[in-house]
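To keep things clear, I will list the structure first and then write my remarks on it.
Only a single protein chain was left out; the remaining protein chains are all shown in position.
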Amino acid sequence: MIESLDPGTLYPFGGAALFALGLHGLIRRRHLILRILAVNIMGSGVFMVFLGIAARGNAPPDPVAQALTLTGIVVAVSATAFALALTVHLARLTGYAVLLPGPLQTHRDSHPDDR
Amino acid sequence: MNAFILLGVPLLPLLLAAALSLRPGRAPLRLVPWAALPALLLAALGPEGKQASLPWLLTGVELGLDPIGRVFLALTAGLWLAAGVHALHERGEDPARRRFFVFFLLSMAGNLGLVLAQDAASFYLFFSLMSLSAWGLVVHKRTAEAWMAARLYLVLSVLGEVALFAGLMLAIHQAGGETTLAAIAAARPEGGAMVLLVLGLGIKAGMLGLHFWLPLAHPAAPIPASAVLSGAMIKAGLLGWMRLLPLDAAGHAVLGEVLVGLGLAAAFLGALAGLLQARPKTILAYSSISQMGLMTTGVGLALLLPAMREPLLFAVALYALHHGLAKGALFLAVDIAGRLPHSPAHRYVVLGLIVLPGLSLAGLPFTSGALAKDLLKAPLTTDSTGPVYTLLTLAAIGTTLLVLRFLWRLRRDLAPAAAPVPTGRWLPWALIAAMSLVLPAMAALTALAAPGVPLPGLADLSLLWPILAGLVLGALGGVMLREWMAHRLPEGDVAVLANTLIHATQGLYARVSPLREIRLHPRLRARLRRAQRVARHDLEWAERHMTRWGRLAVLFGLSLLGLYAAMALMP
Amino acid sequence: MNADGGLLLIAILASSLVPGLLIFFLPEERHGLRTLLNLSAAGIKLVLVGVLLLGVQRGETFEFGLTLLPGVDFVLAADALSLLFATLSSILWFVTTLYAIGYLEGSPRRSRFFGFFSLCVSATVGIALSGNLITFVIFYEILTLATWPLVVHRGTPEALRAGRLYLAYTVTSGLVLLAAVIALNLLAGSQPFASGGYLLHLPDELHGLLQIIGLALIAGFAVKAALIPLHSWLPQAMVAPAPVSALLHAVAVVKAGAFGIVRTLNDVFGLELAADLRLTDVLLVLAALTIVYGSIQALRAQDIKQRLAFSTVSQVSYIALGVAMAGPLGVIGGLVHLVHQGLTKITLFFCAGNFAETLGIHEIREMRGVGRRMPLTMAAFTVGGLGMIGLPPLAGFISKWYLGLGALEGEAAWILGILAMSSLLNAAYFLPPIIAGWMAEPEVTRPPAHKTRFESHWMLLFPTLFVAVLALLPGLLAGLELSPLGWVELIVERGYVLVPGGDMDNGTGVSP
Partner (left out) sequence: MSTASPDTLIFATGALAAVSLGLPLLASAWPWQARRIGLLGLPLAILGLLAAVGLFLDAAPGMDAPAVRVGLGGWEAPLGVTLHLDGLALAMLLLNALVALAGSLYARGYIHTAAGERQFWPLWLWLWGGLNLLVLSGDAFNLFITLEIASLSAVALVALTGDTDAVTGAMRYLLINLLGSLSFLLGAALLYGEFGVLDLQLLGELADDGPTVRMAAALMLGGLLMKAAVFPLHVWLATAHASAPAPVSGMLSGMVVAAMFYLILRLWLLIFAPLGTPALAVLLGLLGSAALVWGSLQALRAPRLKIVAAYSTVAQMGYITLAFPILILHPAAWPVVVFFAFAHGLAKAAVLMAAGTVQKAAGHDRMNALGPVLRARGRTVFALGLGGISLMGLPLTGGFLAKYLLLEAGLLAAADTTTIMQVWTALWVVMVALGSLLATAYILRMVAPAFAAGERNPGGHVSAGMEWMPLALAVGAAAMGLAGASLTGLLEHTTVAA
């Protein structure tokens, strides 16, 4: 029981769970902000897996994985910033912070639940 | 050098025809008949067996002049010359005379070339040139009757040509690729080749069963054209037989019997059908069919009695010469009859010259007919061909009756000439009519000069009694059977059947056309278009449906699982 | 591979490709320069092909190679057979360019027309000069691409529909061909054309596969050769302007298909192997059916160009028939018909174009009495028509003559029957227009569109007459050395492994 709580195994499984949770959120939620949050959750899930790997065994945590996680976080932050900027711009343009279906159909039937 | 002389004979009329059609203005019409002069000179003076091979022309053309060829050349050249001069005047004021003379020259070239041709390709070339351009002569007057006759003539001559082509192909194959006529004949064409050759040439020779275009074509064509058609052109079929059929030492019993049978049947039936005709030119047409029957019998006999083939073939050739000239004279006579001279003395001479070729046909002693019939019957003394001998003499009765019928029908058209008849119109006719006497005289002179040649029995009894019997029957027939003679046999007898056949096929073809190009049924095409529209709409809906973000993420999840499953779980 | 030889081949190709590309970028109103470019290109090509002709006759070899991919090389080579087709297309291109200039006077989009026209010819000559099967298929497809814009040149909805149909047929055939060529390449490696075929060394159990490949190749080429049932694009493509249907649909495109079949049977499989695989029998039956079917359909067609199109469908199968007979005489007949049919058919199409352009005649019915007003064109039509029927001394007769002998040499007398029947049918649909043209009274007298010194625009009339003479000469002077027949006999002597039992009439049934 104890070993199962050891960070080497707990974090990877926790990370995987977070990844799946984030994916589910991405599917269910329609509001863009919530979708960006879901993506961040998935990101943090991946970073937890990395940290879990770094903390395996009782040796001091492996520095490479930590470096990678830091870089990953930096990338995630910049991507989220960009996404938020786009959402704000979209909200200013369309009044909704929701993805309207693309210009595929000829006429503009922007049906609300058709996001 | 001689190659170009021989080639020149058929080439001259061709060049003249080209000149005529290209420069309509200055009509070199005067020269038209004289295009046949070199051929006549060649026939008279040309040295024996002159071979001229032109490898570069077509598939290697061989031209040459053998004894039989010489006789046919003399006949063809002489008749075309006479008919040409006559046509100059007869067609004098016809507006479309230029077109008539172009076709006239083309047929002449074909006919002359045909006689000289020694190889299959050139024989077929000249044969089809003659056949097709003769169509132009038949249709010249462009009356309804002329169109109908010409169409039948064209259908039959095209069939004849294709049959001849196929026959030549088979024969050449059997001769191992050799294309000269001599080699083909030597290789004795068998089975399909022989049948096709006989039929192909038979159509042109007016063989029984394939003869029905003749009685329609002759009355439709202008007089000089039908003179040449009947006198020289149908002889081409006969010459073709003599060149291609296996007339060598072995002969061919079966073919011989068939030809003799067909020949005699044609002789009698032709005469009978001729009697029931009204127009003089149709009667002469049937007389040609009957006379060609006799010549076919001659060829048949040459096949049956290979020992006697040289004299028989020479006899057939001479018979063809005699018949050609006599028939040509009779055809021209139809025109002359309408333009008799005023002074009684001249009129009697003209009437005499009209009657002379007819009697010569019947075989009157001291005429070319007697000479030809005697030569034809001389080799038949042996008993094996007994019945043929008697039948030949009986045929003379038929011919006499036919000639009397012709003269009787011609009597109604006799009329004094309205305008003075130019010499060019009556002279050629008079010359070839006189040949009926000149020929036997020449034959007698050559017999006296050269001891080897036997004196021709010009006054044989067997020639005389058929004519007398014919005269008696004619007189009786004229009195008693007037009403029987009244009802007419439709001209060309079997032709009526052939025409209906042609109409039927055209009608059938137009109505029943299973082979229409596959066109989609309009209803089917409409349904197809609607299906397209529906598909277009569904595609757009499906695409928009997939674009919804939620579904995309689900699809992503599914594809991740699918990939993992494919890699991990499957074998 | 001598370098200068290869250069000559490239020069021949470039002589129509480069001017073509230049013409594309020529503004529409520069008529003089365009005509100059066109005619000089055609002239140069004619001269170069002439040089090549003499070279090949002397027995020199010309070759040009380029590897596209490892195991796939683009080879140009000139042997006697390729010269036959190359000479035909370059001569006829010169004449048709003149005709097209006259025909399209005053019509729009001529730069585009002549651009694609030159591309077509370079593709055709490419097909003639290709040294192996992959190069052949490459040019075969380029020909499709170059001819499509010409078919739809007029831009009418029917033209576009015909274009779609044409593209559907030819692209599919291209795919089938490509698959077959790749399979062959895998089996036997990238081999150049070798008379007598290069598949003889393959083991016997591969014969089943070779049969499938062979049938695929024949089917692929049959589309362009308009064999049954893949022919229906040709009558539809008659919507194209007259010079296109004359040069391309009667000569270049259709011949490319027939030439493909000849190359496949002779230089890929070799006649012997083709006979063992029964490819020749399949082709024989197919060609015979097409001959009869084409003629029957031609009999029904009322539009002149439709009738000529169906006649082309029937006549091109003569070539396939000839080659499929596998005997030397049959092959001679087939190959020589490749040239004769081209010459005769282009005459007929030029005449049809003349009638349409000068008097607005499109139907056979309207041809009554046309001989009086356009005698020279009618004379050319008559020469063409009689040539098609196969009457001596025209070119058609010579090929029919050798095909007949070839049929009997291969102990297949029924083919002679087919030839005879086809001649009858040809007569049935060519004689009526000729008769109506000369003899019949014209129904309605229509004054010619624009007064010209001759009966029609000189640029339309002189090519027609020139080509009519060309349709007469090969028949008349067939015995000459440089006549099509003489050249084909040179091909057969030089190239063919003759099926035993077939003896040449001049006794030179020699294997290579």
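Going in written order, the chains are labelled A, B and C, and every chain counts its residues from 1.
Definition applied: contacts are C-beta pairs under 8 Å (C-beta built on N, C-alpha and C of every residue); 3 or more make two chains touch, one makes a residue touch a chain.
Every value quoted in this text rests on a predicted model; they were computed, and no experiment measured them.
Chemist: Thinking of the complex as a whole, which visible chains are touched by the chain that is not shown?
Modeler: Visible chains that the missing one touches: A, B, C.
Chemist: For a quick check of understanding: of A:Leu21, A:Leu37 or A:Ala83, which residue touches the chain that isn't displayed?
Modeler: Checking the options A:Leu21, A:Leu37 or A:Ala83, the one contacting the hidden chain is A:Ala83.
Chemist: Thinking of the whole complex, not just what is shown, which of C:Leu22, C:Leu46, C:Val72 or C:Leu202 touches the missing chain?
Modeler: Among C:Leu22, C:Leu46, C:Val72 or C:Leu202, only C:Val72 touches the chain that is not shown.
Chemist: Which listed residue (C:Ala11, C:Leu145, C:Leu465 or C:Leu480) would be found touching the missing chain in the intact complex?
Modeler: Checking each option in C:Ala11, C:Leu145, C:Leu465 or C:Leu480, the one touching the absent chain turns out to be C:Leu145.
Chemist: Kindly note down the residues of chain B that lie in touch with the hidden chain.
Modeler: Here the touching residues of chain B are 535-536, 539-540, 543, 546-547, 549, 552-553, 555-556, 558-571.
Chemist: Could you list which residues of chain C touch the chain missing from the display?
Modeler: Those residues of chain C that touch the unshown chain are 24, 66-70, 72, 112, 137-139, 141-142, 144-145, 149, 152-157, 160, 163-164, 167-168, 171-172, 174-175, 178-179, 182-183, 185-186.
Chemist: Mind listing the chain A residues that contact the chain we can't see here?
Modeler: So the residues of chain A touching the unseen chain are 12, 19, 23, 26, 32, 35, 39, 42-43, 45-46, 49-50, 52-53, 62, 64-65, 68, 71-72, 75, 78-79, 82-83, 86-87, 89-90, 93-94, 99-100, 102-104, 106.
Please note the rule applied: only the chains that are shown with their structure count from here on.
Chemist: Centroid of chain A to centroid of chain B, CA atoms only: how many Å?
Modeler: 101
Chemist: Between chain B and chain C, what's the gap in Å when you average each chain's C-alpha atoms?
Modeler: Their C-alpha centroids are separated by 37 Å.
Chemist: Counting in whole Å, what is the centre-to-centre distance of chain A and chain C, each centre being its mean C-alpha position?
Modeler: 67
Chemist: Residues of chain C that touch two or more other chains: which are they?
Modeler: Expected reply: no residues.
Chemist: Can you pull out the residues of chain A that are in contact with at least two other chains?
Modeler: Residues of chain A touching two or more partner chains: there are none.
Chemist: For the complex, which residues does chain B have touching chain A?
Modeler: Spelled out, the residues of chain B in touch with chain A are 540, 543-544, 547-550, 553-554, 557.
Chemist: Give every residue of chain A touching chain B within the complex, in rising order.
Modeler: Chain A residues touching chain B: 23, 26-28, 30, 35, 99, 101-102, 104-105, 114-115.
Chemist: Enumerate the contact residues on chain C facing chain B in the complex.
Modeler: That would be residues 232, 235, 293, 296-297, 299-300, 375, 379, 386, 390-393, 397-398, 400-401, 404-405, 407-409, 413, 416-417, 419-420, 423-424, 427, 431, 435, 438-439, 475-480, 485, 503, 505 of chain C.
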